[in-house]
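All protein chains of the complex are present and in place, except for one that has been dropped.
Every chain is named by a letter (A, B, C and D) in the order it is written, and numbering of its residues begins at 1.
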Amino acid sequence: MQYKIRKSAVQIRGLFGPVIQHRIKRKPPGQAPGTILHTGIKRMEELKMTLHDFDENRYENISIDKITDAERYIKSASKTWIQIHGLHDIEKLKEIWNFFDIHPLVQEDIVSVNQRPKVEPYDDIIFIVLRMIKGVNTSNEELQTEQLSIILGKNYVLSFQESDDTLFEPIIRRLLLNNTRLRRLSCDYLAYALLDNVVDHYFSALDMAGEHIESIEEEVISNPKPLNLQHIHTLRRDLIFLRKSVWSLRDGLNSLIRDESPLISNDVKIYLRDVYDHIVQVIDSIENHREMVFSLYDMYMSSLSNRMNEIMKVLTIIATIFIPLTFIAGVYGMNFNPEISPLNMPELNWEWGYPASLLIMATVAAIMMFYFKRKGWL
Amino acid sequence: MQYKIRKSAVQIRGLFGPVIQHRIKRKPPGQAPGTILHTGIKRMEELKMTLHDFDENRYENISIDKITDAERYIKSASKTWIQIHGLHDIEKLKEIWNFFDIHPLVQEDIVSVNQRPKVEPYDDIIFIVLRMIKGVNTSNEELQTEQLSIILGKNYVLSFQESDDTLFEPIIRRLLLNNTRLRRLSCDYLAYALLDNVVDHYFSALDMAGEHIESIEEEVISNPKPLNLQHIHTLRRDLIFLRKSVWSLRDGLNSLIRDESPLISNDVKIYLRDVYDHIVQVIDSIENHREMVFSLYDMYMSSLSNRMNEIMKVLTIIATIFIPLTFIAGVYGMNFNPEISPLNMPELNWEWGYPASLLIMATVAAIMMFYFKRKGWL
Amino acid sequence: MQYKIRKSAVQIRGLFGPVIQHRIKRKPPGQAPGTILHTGIKRMEELKMTLHDFDENRYENISIDKITDAERYIKSASKTWIQIHGLHDIEKLKEIWNFFDIHPLVQEDIVSVNQRPKVEPYDDIIFIVLRMIKGVNTSNEELQTEQLSIILGKNYVLSFQESDDTLFEPIIRRLLLNNTRLRRLSCDYLAYALLDNVVDHYFSALDMAGEHIESIEEEVISNPKPLNLQHIHTLRRDLIFLRKSVWSLRDGLNSLIRDESPLISNDVKIYLRDVYDHIVQVIDSIENHREMVFSLYDMYMSSLSNRMNEIMKVLTIIATIFIPLTFIAGVYGMNFNPEISPLNMPELNWEWGYPASLLIMATVAAIMMFYFKRKGWL
Amino acid sequence: MQYKIRKSAVQIRGLFGPVIQHRIKRKPPGQAPGTILHTGIKRMEELKMTLHDFDENRYENISIDKITDAERYIKSASKTWIQIHGLHDIEKLKEIWNFFDIHPLVQEDIVSVNQRPKVEPYDDIIFIVLRMIKGVNTSNEELQTEQLSIILGKNYVLSFQESDDTLFEPIIRRLLLNNTRLRRLSCDYLAYALLDNVVDHYFSALDMAGEHIESIEEEVISNPKPLNLQHIHTLRRDLIFLRKSVWSLRDGLNSLIRDESPLISNDVKIYLRDVYDHIVQVIDSIENHREMVFSLYDMYMSSLSNRMNEIMKVLTIIATIFIPLTFIAGVYGMNFNPEISPLNMPELNWEWGYPASLLIMATVAAIMMFYFKRKGWL
Partner (left out) sequence: MQYKIRKSAVQIRGLFGPVIQHRIKRKPPGQAPGTILHTGIKRMEELKMTLHDFDENRYENISIDKITDAERYIKSASKTWIQIHGLHDIEKLKEIWNFFDIHPLVQEDIVSVNQRPKVEPYDDIIFIVLRMIKGVNTSNEELQTEQLSIILGKNYVLSFQESDDTLFEPIIRRLLLNNTRLRRLSCDYLAYALLDNVVDHYFSALDMAGEHIESIEEEVISNPKPLNLQHIHTLRRDLIFLRKSVWSLRDGLNSLIRDESPLISNDVKIYLRDVYDHIVQVIDSIENHREMVFSLYDMYMSSLSNRMNEIMKVLTIIATIFIPLTFIAGVYGMNFNPEISPLNMPELNWEWGYPASLLIMATVAAIMMFYFKRKGWL
């Protein structure tokens, strides 16, 4: 996972910040709820569905083309997880939604890929939206995020996302093993595993932000420059948006743990409490990062002030020493005629005039330097 | 929708800010509640009433002159929505209010068009006040806002606003379609649709503010000037007022979703939850915009400090190099008489006096420049 | 004490600020509760009592000398409002309090005229303290505030204040009209009317503060000066104290609306909700004003920095252009003897020496100016 | 230790601030709770006990040596208040605690004299700790504070403090009077009276802080100097610590009023509500003082900036006027030989050369001054 320290802020910004946000597609106002418009990017050629069906003794993994192919799995007692990759093909999504009788508002949220994370209970399902940090693209070193929507039903889990990636591979590998909790317990445990997997990835992003803050810190201390300020500004923005994502997820999880839903067993609640704990840790880190960013700004400003002080000190010392000397030289450069009267610059004709004047100048300079020394400026 | 980036802040300000606010008409203190005074602007020649009556199978749309014309619609089982445009004609409004037996405090709020948004349950109606952002006037590029009051009764909805506009046209178009939720469900769904339509328009305003922040951002980074500061100040004010409007609306909606009112069905509550969600998204964006504006101010201040530093550096370098040189020149411009004694400025009569003095000057300048180079100032 | 828009902050300060506060009389510590000491100003020669007795059909208004004169009104089923003006005559107040069997802590609060606003339920009465803004004195433009204490009993209302003024005249005029809510409903509605009247007056004070902020705003933008800073500081203080007054009143009203007191009917609670709403609006405005004042301070500081930048730029340009020129002039003002050797300032004896030196100077100046132009300083 | 208004911050600091705090004795970690160590100062030679026994008809005041002397008073139905002065004699304290069967944690808190104020219910007593401000020592003008611990039992009150002072004399005087509430009501009223007495003394401290803030305010406006900044810093610290003390006392009192303890009657709760009210007033004042201190800092910083501006203006004006003049003088001080060619400084030999050069200088100066005037710098 490579990551250009110098440019990271700018890239993170593109992921969470207003730059992207205000260019997201929006449905025209006043349309009926459930009007479906995909507000994201088409990341796959075709919508792809992967079905995982399993119980304590069995695990099957097939690719399906039509949702009706899933019917027998859903109707059986086994647990079924269908991964839907690709959100641009509304027609095909409609088929899936109609099959599961999904509420139009849920449909709308699945394809509106800039949702605030949330957990919403409906009559017979629980709907969960969150933002997953998929990792760092190795070619362009960009952080990649995507909206993940999870529908948890009685004996099935649907997950919707725009692209096909390897984020859930560890879970799929664990599904292959017999007699694990994942195979034994209900679908709520699978949903937990997906959530847990997503939250684990936040820590990497935070570690990166931490390193980024530190590198700015070092620069601000050693050599503050305007570019640092822009980095600080961008970091501030990114942390705001990152915070927003996680805060609302925390509240959603909390209500999931507290509420009495038949879809979530008490055993799984203990596991959800663990995810909750991790989210709180993420929030703590974000808050701490934010405070450090505020502090960085303060350091930057005082570094600037320190610089200014130093510049002024040099200027003042040079000017203050030479200005009186130059004045003295100027006096003896006056052209008053010594021949007119003995009062007119008799020094010019004294034998020790020139050395004496140099001595006076040296004395003045010495006094000045003593004064500066005492002030602690030298 | 054109929008002058440069002047937008000033215009937004006129809409929400104290400038307007403290010039709004106020009733003299101590008057009985329910004393009716329209505190807004007369925007229409005459009060205009449009009645929409519909049920699952039927939709009728007529313009009525007297509220009694609505009697048979109201008394029937069909759902009726009456749009009242124009709030200056208190006489005619009184007729409407008396017909529906509206509480005097509600009457007062409808025509006091600077209300905080709120949702108030009364015995047999729910009263909702909110501020709608109607769009951007194409001629003068001004954001137009207006107070919208909604009264939700058992089988009717009344909506009051100052002007006649096309904001609700998408809803009227949807009313024409048979067998939609809008036609099938009760009046609470219609009220939801109105709210949803209003909230959708907030996003456009926020997108605009986002663009505005970005344009200031770019200027502050590249070329900070006092005008930026005024824009920042104005943005700060506008966001405060925008925030105020939305915060209280959120609380109102929340109580609507939580409370057990016979006027709101559980099905519609799910839809209200969606509007609630959008409002929270609006609030989040406003808060983020506010923090970015704080950050902009910090950037502006440090850009200024950077400038000052640069100016001081130039001054210091020039002054520090030339001041000692000028002093040396001054010394050899003194008029001590070399003829009086060999101690008096013998340099003047040395063969290499002048080149030597120039050399000394060049050396001093070189030392200075080396010093500045080491300091990193050059 | 003059109240002019420009100076308003200074005067408001005298009303709410610590200057007055720490000079208020205090009872010596350790005294029994109910020890009565008037901590305010004697504003009337004599305590004055005005009694209003009314029911649906009848209104009577008499001035009474002894509280026993009120006995028959109190004992009858009619509603009675007694206005007590003047709080310095403890003897006479004691008679009134004993007649109504008022709790000693209530007695103490009535004459301690620097109370935080509050609403306190006692066994058979509700005690309300608030600060009323009486208006702006037309002669000297001074904001006048005073503590108002209201005791709401089963069929009577007592109101205590230091002075005799016309604040409640609109209510007295409304009492004259037959068959109004004020005449029909119970004493709780009268208490509401008094509260409403007081809160209405806050808006005027806020409008003034708003105008004041705007006038400072304009000055800070066009011509910041130290006096602005003092105004900002004072405004900040005033808004803190104003806020304090209203916040606690809000909480008191809220508890009044929520609690089940037999003294407050549900019908009147709807009206109290309206007052509550107004107070929240007042609080919102105060908070917004506060934020604008913070922003004003930021603007002031950056205006100062802008000024400094401009000053430094002028100094730097002038100094940087002329310092090298002066140096060149200094060089050719040196007195090396050209006659000693051809190396010694041969320029002095060149035919084009002087014009050439002037040309060099002009070139240096031009280079400097070109440099500044490129920097954007000219 | 002198307390003068000018220096008060420094002295208050010693009372509440970390300077003292981190030098307080601490028990080594890991010791059993109830391990008793007096962490304060020995202020009396010997522990002294004063017993007040009273009921409606009788008041007795005796000094006792052994706690067993109090046995018959405690066992009788009368109310007994025992003042314990001096906390260094753990042996004797142990006797008292064992006599009343005091919980070891309470014992520990009584002699750990840097407790946060709190109200703790135990099975049969209520334990109250608070910090009392005893007053200002008339000789050295020092604020004196001390921890007061109160144990409220069924028919007795114990009060523990380090020194013997006159703070509770007003209460003892009131105990002498027959048929007062203090004599009639239960021990809870006595405890209330003690609390009330302590809280009354906070107002004096706040009045002092208010005066102190004002005096700094005046200085900062008229003549800001670094010493002000230290005062501001110290004030900030003191207010933090003062706030801490009162906040937790507020919460304790609140729980006392809300909870159903058989030791506190409803009648006394009304009186405790009054103390609570005073504490909230104290907290309000502290918060306001804090905000004013923040504002003072802002004023200080901008006063400094103003000063800098003024200094720079003077420097710029002088330098910008004289630098060009000096240059002109320098030019005509060059030694180009006019005799070599007519191009070489012919001005030197013009009849009006000198006056003309002076005129040019005057013109340049005048232009500069006109420029500064237009800038508003003169």
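By definition in this document, contacts are C-beta pairs under 8 Å (C-beta built on N, C-alpha and C of every residue); 3 or more make two chains touch, one makes a residue touch a chain.
As the structure is a computational prediction, the values presented were derived from the model and not from experiment.
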Checklist outcome for this item: Chains in view that the hidden chain touches are A, D
Checklist outcome for this item: Across A:46, A:214 or A:351, the one contacting the chain not displayed is A:214
Next on the checklist: I'm checking contacts with the chain that's been left out. Which of A:257, A:319, A:356 or A:369 qualifies?
Outcome noted: A:319
Checklist entry - Which one touches the absent chain: A:61, A:98 or A:305? => result A:305
Item to check | Positions on chain D contacted by the hidden chain, ascending | outcome: 18-19, 21-22, 26-33, 103, 105, 116, 118, 120, 122, 223, 226, 229-230, 233, 236-237, 240-241, 244, 248, 297, 300-301, 304-305, 307-308, 310-312, 314-315, 318-319, 322-323, 325-326, 329-330, 332-335, 338, 345, 347-355, 357-358, 361
Checklist entry - Which parts of chain A are in contact with the chain that was left out? => result 167-171, 174, 180-182, 193, 196-197, 200-201, 203-204, 206-207, 210-211, 213-214, 217, 221, 270-271, 273-274, 277, 280-281, 284-285, 288-289, 291-292, 295-296, 298-299, 301-303, 305-306, 308-309, 312-313, 315-316, 319-320, 323-324, 326-327, 330-331, 333-337, 340-341, 343-345, 375-377
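By definition in this document, only the chains that are shown with their structure count from here on.
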Checklist outcome for this item: Those chains that touch chain C and also touch chain B are none
Item to check | Rigid-body rotation angle, chain C and chain A, from Cα fit (steps of 5°) | outcome: 145
Checklist entry - Any idea if chain C and chain D meet via the same residues, over half in common, or different ones? => result different
Checklist entry - Between chain B and chain D, what's the gap in Å when you average each chain's C-alpha atoms? => result 42
Checklist entry - Just how far, in Å, is the C-alpha centre of chain D from the one of chain C? => result 26
Item to check | Multi-partner residues of chain A (at least 2 other chains) | outcome: 333
Next on the checklist: If every chain is a node and each touching pair gets an edge, what shape is that graph: line, ring, star, complete or other?
Outcome noted: line
Checklist entry - Could you list each pair of chains that touch, in label order? => result A-B, B-C, C-D
